[in-house]
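Note that one protein chain of the assembly has been removed; the remaining protein chains are unaltered in position.
Our next item is chain A:
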Amino acid sequence: MASLQGYVDHRVLLILQDGRAIVGVMAGFDQKSNVVLSDSKERVYSTDEGVEEIPLGLYLVKGDQIVLIGELDEALDQSVDLSTVRAEPLPPIRY
């Protein structure tokens, strides 16, 4: 059975159903995939400006809103200069 236990205390990227991308340290989770993220930041992508990082702090995200949880390679992530990244923002999920 897939478990989120391997991600605890790691920096992760969370993608929500509304298309938001949030990075943070996963402090905890439960069976419904509700997640506790500490030191979290929302990354807003745009095609004409660099990535905007909005600090959010301690976040409790409902599991039913989460689409994807990805483990971040912190070294790789630090080496990226966000101001040079251009990307189209993710649209909200449509069923």
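Here is the rule we go by: a contact is a pair of C-beta atoms (placed from the backbone, for glycine too) under 8 Å apart; a residue touches a chain by one contact, two chains touch by 3 or more; residues count from 1.
Everything that follows uses one rule, which is that contacts and distances are computed from a predicted model.
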item: Among "Sorting nexin-12 isoform X2", "LSM complex subunit LSM4", "Tax1-binding protein 3" or "IER5L protein", UniProt-listed name of the chain not shown; value: "LSM complex subunit LSM4"
item: Touching residues on chain A - with respect to the absent chain; value: 16, 18, 27-30, 34-36, 38-39, 56-62, 64-65
